[in-house]
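A protein chain is absent from this complex, but the other protein chains hold their places.
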Amino acid sequence: MSHKPYAKIMLDLQTIEKFAQDKIAYFRFKRFEDGNYLITNEYGKFLWLNEDNFKNFVLDKLDMSGPIYKELKEKLFILDKEYLGRAIRQYAQQKSFLKFGPSLHIVVVTLRCNHKCIYCHASAKTCEDKGYDMDMKTAKQTVDTIFKTTNDAIAIEFQGGEPLLNWPVIEFIIKYAKEKNKLENKNLVFRLVSNFSLLDEDKKNFLINEEVNFCTSLDGDEETHNFNRIYLEANSYQETVKWIKNINQAYDDKYHDKKRNYFSIGALITVTRKTLGNYQKVIDTYIDLGFRNISLRYLNPFGFAADTQKTIWYDPQEFIEFYKKSLDYILQKNIDGRIFYESQAVFHLRKILLNEEPNNLEMRSPCGAGIGQLAYNYNGDVYTCDEGRMIARMGDEMFKLGNIFTNNFEELINNDLCKSICSASCTDGLAGYNENVYKPYLGVCPIYNYSIHGNIFPAMKTSFRWQIDEAMIEYLFLKMKDKKILDIFTEWVKRSKPPIAK
Amino acid sequence: MSKDFNFQVDGDKLEFTINTKIYSLETIYQAAYLFLDKVYIFLDGDPSKEIIVVMKIKDSPDNNSVDLEKIADEFHNELLNQLLRAKVNKSNAKIREYIVAQALYNAVPNEVDELLEEVEETKAENWQDDPMNIAKPWEGDKESN
Partner (left out) sequence: MEIKFNKEIYSLGAVKLAIKEFSELADIDIEQEQNYIRVKFIKVKEGDMAEMKDEFANYVLGLHS
């Protein structure tokens, strides 16, 4: 028999027995090694308590006129006479997105692409392949279907392949949707996700005049970007950067007011093994190009060939270390006076600091598949989301909701698949989530679970995604204990765009 | 740390018992779940008296520094945490259900509204069949009073 008291314990059976059950509202908690407790509740509110305060909170022995008790009360941790009404209003506000239909509509105008990116899940077709472009009839029907949504906001996102390979359809959809919107009067926005290599002055001017938002893939510095994004016609990095500068100049010329802040190029980075060691160069490239943020998103781990996997893949721990170092580096830039934010952190921080469901639909509970977004393929097939479409590109039509020519909008949305995805992405009651202190901030992607574990319901806590999300959120909480960092995070949240999706 | 928490170490395995009069089987499952990524856990024993927990280190490169005794201590702490969570859960179960129902009723009114409309329509159609006299306008009563 042996026993070493490694972990000092504060909770004891006597305290637990005396838990003030009529006074304390539902909360989740985690004890950290320094003895402090983080408590959170269903409404995304949180508070740090030291050991004594935690014990007194559980026993309802805190000084009722003191600041801690007041804060607990304000943040809905205390069952007082105002609790019920406030809790209902807060929860209804958080889940109000449930009463709107899909707002994000991803339109895949072609499967063809002129790049051969190392990580491309979409199994893009080459430029020469025929029969993978959306035709005008399908484009019109797609727009008609999109406008059936009950959501007042519509974001149409052009994707591919490389969408500029099917320019006439992009041009048609923008014009037709705008015409249609004269009657519908929706809050209509467009976004083009492109590598820019096929852009020219006419196309650029058209897109800027039509107020289309640009989003490109920039994997960092030239070496990292070109390693990931293979383009045989030219230097991918230089092409992309040339157009980023060109578009920014065009925005500067066109807008001299607040609107300029709204129109900025979005950039997506795909973090591969190559990125991990180059994080400083990658972040510096974004800052030097005038970006206001960077999005350090982990790879979606499906659909790679074994040899590709070796080149680009990483363990959760490797990504977590990369993320922490990158966030520290970015925070130092902010401390030095440059306001530049990390978008994944902001998605979490909007939930943590504003208690708002994020625009990142896979971080919502339930997720946005079907109820927040839809993906329309070049041939009119409709999928729950872009990830669902990616799975289909690998030969599995599990997440296909139907086709715009054979199904009406209600049939696409109101079906068993949509309901199952919704149910599988509600974190309430899910093993490992329900008791997790970070549960209010965690989301579930059933498509990810299906692709990795063969089941839309989440797998064990050993899952890659879970480990990373939890570690990222925990790191944000730990950083926020420093008032200086909390101020920076608050500024990031203020400056980040509010969600388009309701 | 409670004094009765003792364990036996045998190579890469560690064994201890848990009194089920204090910690329910459910509490043990919940605590165990949080350690499944670090160690192998196997349960045996008599759930009406005590559960035997056997822990074994996972043989993986990431696990070189895993200290089984530390994990056993953490497991015991986690049992206490789960006990408190169970109490918080139990005392708030009804109120949580009520909040979610009320909030979602306001967030997704369509189906409920439709249902209410159907009821109203049915009432309007059948108002003449009113054996319980509920269709009688109360204003009339008021006036007659």
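For clarity, chains are labelled A and B in written order, and residue numbers in each chain start from 1.
Note that a contact is a pair of C-beta atoms (placed from the backbone, for glycine too) under 8 Å apart; a residue touches a chain by one contact, two chains touch by 3 or more.
Every value quoted in this text rests on a predicted model; they were computed, and no experiment measured them.
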Out of B:Val9, B:Ile22, B:Leu43 or B:Leu104, which residue would touch the omitted chain in the full complex? B:Leu43
Residue-wise, where is subunit A in contact with the chain that is not depicted? 431-432, 454-455, 460
Give me the subunit B residues in contact with the hidden chain, please. 25, 29-30, 32-33, 36, 40-47, 51, 56, 58-59
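Going forward, only the chains that are shown with their structure count from here on.
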The residues of subunit B that touch subunit A in their complex are 1-2, 5-9, 22, 30, 33-34, 36-37, 62, 67, 69-70, 73-74, 76-77, 80-85, 87-92, 95-96, 98-100, 102-104, 106-110
Mind listing the subunit A positions that touch subunit B in their complex? 1-9, 11-13, 16, 19, 21-22, 24-29, 31, 42, 58, 79, 84, 87-89, 91-92, 95-96, 98-99, 315, 317, 431-432, 435, 460-462, 467
